[in-house]
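The complex appears here minus one protein chain, its other protein chains still in place.
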Amino acid sequence: MSTTLLNVIFAVVAAIAFAALNAAYLVWAERRGAGRIQRRPGPNINGPLGLLQPPIDGLKLMAKQLMIPGGTDKVLFIAAPVLSMFPAIMSFVTIPFSSTIVARNMDVGLLMIFAFASSGSMALLFAGWSSRNKYAMMSAVRSVSQAVAYEIPMLITAMTIVMMTGTMNLMEIVNQQGPSILHWNIFPVFGNSHNLLMPFSFLIFFTCTLAETNRAPFDLGEAESELVAGFHIEYGSMGFGLFFMAEYANIVIGSCVTTILFLGGWHPPLPFLGFIPGVIWFLLKIYMLIATFIWIRWTFPRTTIYGLLNLSWKILIPLSLFNLLFTAGLLKVF
Amino acid sequence: MSKPIQLGPDETFVLNVGPQHPATHGVLRVKMRMDGEYIVDSETVIGYIHRMHEKMGEIKPYPQYLMNLSRMDYLGAVGYSHGHVLCVEKAAGIEVPERAEYIRVIMVELNRIASHLFWFGAFVMDLGGFSPLMYALQDREHILDMMEAVTGSRLTYCYFRFGGLYNDIDDQFIDAARRFIPRMRKSLDKYDKLVTGNIIFRKRLEGNAFLSKETCRKYGASSAVARGSGINFDVRKNEPYSVYPELDFEVPVFHECDSLARYNVRMAEIEQSLRIVEQALDKLPDGLFMAEKAPKIIKPPAGDYYQAVETARGSFGVRLVSDGTKTPYRLKLRSPTYSNMHLFDETCRGMMIMDALAFMGSLDLVIPEIDR
Partner (left out) sequence: MGAYFSEIFKGLWSLFIGMSITFREFFKPVVTVPYPYETLKMPERYRGHVELIEDEEGKPNCIVCMACERACPSNCISLDGEKPEGSKKKVLTKYRLDFTKCSLCGSCVEACKFNALTFSKEYNLASTRKEDFYFDLLQRLEDRNK
């Protein structure tokens, strides 16, 4: 076997391991974060600080009986959780963790990530449709319309960045976001953009990531108080476990893409802090964004379906289109 | 009353929001005929927790029946005991010392605040925000601790007796109550910022679930359901009882008739209850907590007596028909939530299910009180 093939296999296995470890331990972080926001401890009994809670939960889920209700479409029923985990793991292959750590850097890395994200919303539809349950059907219908509505502003905003940097290669996009914080894409001072509306672009992209991953306040798919558990109502044991892990893996992917596009990837905020390796900065930024995801979930109530769709079609899409045209105009002029 | 739902030949399906559901706050079954996400018709089915309180009223002598009232609505138990005790005292002609009346009012208002806090937490949790529930329950714990130090139990207080109270309050309770009032005002400010001003929350409630004045009058709704639609009726002001005429407070009324108006009414009621507790603590006289000549065996003269009080959920009435013996001939409990709930069937036609469940949350239903 040649060394490049070995490298690729090693990198892919490392990406999958990173995704799985994150998915498991983000559950721990969310439960402890939610606990502290609500002034209670969160899990602290299993292991020191409750760190053994995710493996024990995983063991519990594996020990349960995998039940397939009668009358369901068996192929779709079993395929749905696998399909939901698949895009998240595959997208990890192109994400550059630092200037040298990347599994396989592709020239169309951004396009690949968005393509896989679209196929992830199919998994929700399969789960809801094949469950033969009115609650699951209603929730699947809601989730699909939400996923379609929020992909559009996300892609338009990403197109704005691509227009400024001129490439879809994720490594290149980060390389162009210079040595200090003022060169990041979110801040328009010295960066490529010279566009004062860039922070709003970041907010639009962040909101779309929240909506694409079915996180509160956009979690109508799993609205726990109304449609008890939504599209995964009929799933027990590992089917539910896979949906759960897939949600957190999607969150990590969303944070990674946001960091790369807007927050400068692995660049330190000030040049003299460059002795700390780039990986640490990248991970720090991702985890700060994930902490914000968790913070937002436990603060706000849920929007209604038409409030959510109105937000997308009437507010986010016009604003992001305007930003796109504005950036195009600025690039032409300057 | 809407007629029972049948499956029609059109493309609608029946969704059963069954007795076990996180949003119905008790065992209530709602059969909804849905067209996609819109409700075409609905029928509420009650009776899953009927415990025959009115029958027990016909069998048990008066002092033994006091305990039943706390179990009717466990979240605002003291108000219900108050109504029953006032009715029997009116019938038997028992005088209550003034200190006991003031302490009763303090307990009732504190319990009203606790009940509204629990409603607030559960309502926002229904809408999807999980944190305000924990903050509201923590505030409620302060009230429950205070009342536990006086009465001995946290939820089902068997504290009122005919002629006064079970035992007296001490200085520790008065200090704790005085310290609680500014703390609760700060918390109300926090809820204002976290929940009431939040745009997601406002979009959920503003303009939804329009409940007209005529519908409220038709079904006999009371408390926040009626006051959120512009009907200015509060038993404490319109048919005063106990020491309420001597206390200065306002009745919040909003005219927008939507869910946000009902929410605002309840939050304003918490502030008014704090005012009442402050004034009652200032005016608390010394004296006995139990009437000296309170009879042990109560035999009211034959007749028909009615007493209504304002509880956290509305106008609770006790009708006592006595025939001169130790047990009542008939004891009828008029449950406010029973009237408040039945307007759900008529109002929810054409709503989406999320709005209908938010509407149900804003009605503040406690099912054991409906079923008694």
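Order of writing sets the labels: A and B. Residues in every chain begin at 1.
Just so we're on the same page, contacts are C-beta pairs under 8 Å (C-beta built on N, C-alpha and C of every residue); 3 or more make two chains touch, one makes a residue touch a chain.
Note that the coordinates shown come from a computational prediction; the quantities given were computed from them, not determined experimentally.
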| item | value |
| --- | --- |
| Hidden partner chain, touching residue among B:14, B:174, B:194 or B:281 | B:194 |
| Contact with the hidden chain (one of B:110, B:150, B:184 or B:357) | B:150 |
| Where the unshown chain meets subunit A, residue by residue | 33, 36-41, 203, 295-296, 298-300, 315 |
| Subunit B, residues in touch with the chain not shown (by the definition above) | 60, 63-67, 71, 131, 135, 138, 148-153, 156, 158, 161, 166-167, 190, 193-195, 197-200 |
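As a convention for this text, only the chains that are shown with their structure count from here on.
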| item | value |
| --- | --- |
| Distance between chain centroids, defined by C-alpha means - subunit A, subunit B (Å) | 44 |
| Contacting residues of subunit B [partner subunit A, same complex] | 13, 15, 21-23, 37, 124-131, 134-135, 138, 194, 198, 200-201, 203-204, 352-355, 357 |
| Interface residues, subunit A side, partner subunit B - complex | 34, 37-40, 134-135, 138, 216-217, 219, 223-226, 228, 298-307 |
